[in-house]
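With one protein chain held back, the other chains of the complex are shown just where they sit.
By letter and in written order, the chains are A and B; residue numbering begins at 1 in each of them.
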Amino acid sequence: MYKPRGVFMRNPDLVPAYLRPGMWGWILHRVTGLLILFYLLLHIWVIGRAAVSPQAFDAIMVTLGTPFWRVLEVGLLACVLYHGINGIRIILFDLGYGIRVHRAWWYATMAVVVVLFIIGAVHMLMPLFAAVVSPAAAAAGPASGGTALVAGAGPAAAALAAL
Amino acid sequence: MQFTVFRFDPEVDREPRYSTYQVPVGEGTTLLEALLWIVDNVDGSLSFRYACREAICGACAMFVNGKHRLACKTQIKDLRADEVVVHPLPHLPIIKDLVVDMSGFWEKYRAIRPYLIAEGLGERELYQSHADRQAIDEMLNCILCACCYSSCPMVWTNPKYLGPAALLKAYRFAGDTRDKGGLERLKLVAGEDGVWRCHTVFNCAEACPKDINITWSIQALKRKLARAAVGLRP
Partner (left out) sequence: MRTWAWILQRASGAVLVFALGLHWVVQHHVSPGAEITFAGVHLKLQWLLYLVSDVLLLAFALFHGLNGLRTVILDFRVSPSAAAVLTVVLVLVGLGALLYGVPPIMAFLRG
């Protein structure tokens, strides 16, 4: 008897058969899930270490504000968006919806993820680009944006507080 | 047409090898006919399983040109390829050439008690409405060829997992109004090696040569178990 451990790896012919929407959905869900868990544990550890004093926390936040960490953060956004929206797809399958049209649902999921990711990534990276193009504008940008947000927050905050 | 066929002879080979054959194919020639032509005219040592020649026995499942297929219902012309590459079902132990060891598959099939559990069997007819019978039509189409079983990544990594075919058949009975197995039957698929290993990868549904959406049945079993767990009628 031959136990074909290597057959799958040795024959490229065998690979494409499995790389269909459902398989991609599953592999990506696994990978993003494990990455998010890794981030979560790291996050708890870093914040735990940082929260000892306001100075320590603010120093770490300055480090995390550098472009390198910002770009990693965009990666996190991609993972969370995919895992969350694909999670909704999985829950719908578990409730019995869409199983017969699973390929279409996978493409729909990816479309939503990509659109939300582009919007989110642009928002997250905009300050970085602005800083590169014109440092002055970047410095002015968040301040004015902040006021607008606070001004707009009044009614919404009141509504939420009422809840 | 060139045929490249996976070969492994346990008495001679330590590693698998490939043999190539030139086979005359015409309109309507099936893969099974081509393989039989090789045995008759070129190489009598080539081994493979087949029986019914009409896609109802499930013996001739193999992996051909990147897809799980039944040799008997695959026409060479439909492959639209210059070469036919024939592998045994992937990820199963190989006895010889295209003949795989199905003992694990049958063991798991037996584990789900693949027969009607009901009182008065053989004494009287068990009536069933047309609609109730139609609800399990799809599951009854399964011919236990193991295409789904060999395509499931959970079967690859966890040899104890019951696998798609056994679970499909579990629903074939759990969803049959004549069956009185009830919770007892559901418990057979509720463990760590049962339905919860399924992560809706859909490889089984993609692989099935009878176009059965196996995942649908596994999901239906999960819903029955979840309803039972929270105290609802399964």
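Here are some notes:
To be clear about the criterion, a contact is a pair of C-beta atoms (placed from the backbone, for glycine too) under 8 Å apart; a residue touches a chain by one contact, two chains touch by 3 or more.
Please read all numbers here as calculations on a predicted model, not as lab measurements.
Within the full complex, the chain left out of the display is in contact with A, B.
Contact with the omitted chain, checked across B:Val5, B:Ala165, B:Ala190 or B:Ile212, is made by B:Ala190. Among B:Ala81, B:Val99, B:Ile117 or B:Ala226, only B:Ala226 touches the chain left out of the display.
Residues 154, 157-160, 190-192, 194, 196-197, 199, 222, 225-226, 228-230 of chain B touch the missing chain (whole complex, contact as defined above).
Taking the complete complex into account, residues 30, 33-34, 36-37, 40-41, 44-45, 47-48, 50-54, 57-58, 61, 80, 84, 87-88, 90-91, 94, 142, 146, 149-150, 152-153, 156-157, 160, 163 of chain A touch the chain not shown.
The definition used in the following text is that only the chains that are shown with their structure count from here on.
For the pair chain A and chain B, the distance between mean C-alpha positions equals 38 Å. On the side of chain B, the complex with chain A involves touching residues 8, 10, 13, 16, 63, 65-68, 85, 87-88, 90-95, 101, 151, 153, 156, 199-203, 205-207, 213, 215-216, 219-220, 222-223. Chain A meets chain B in the complex at residues 1-4, 7-8, 11, 13-14, 16-18, 20-23, 25-26, 29, 90, 93-96, 99-100, 102-103.
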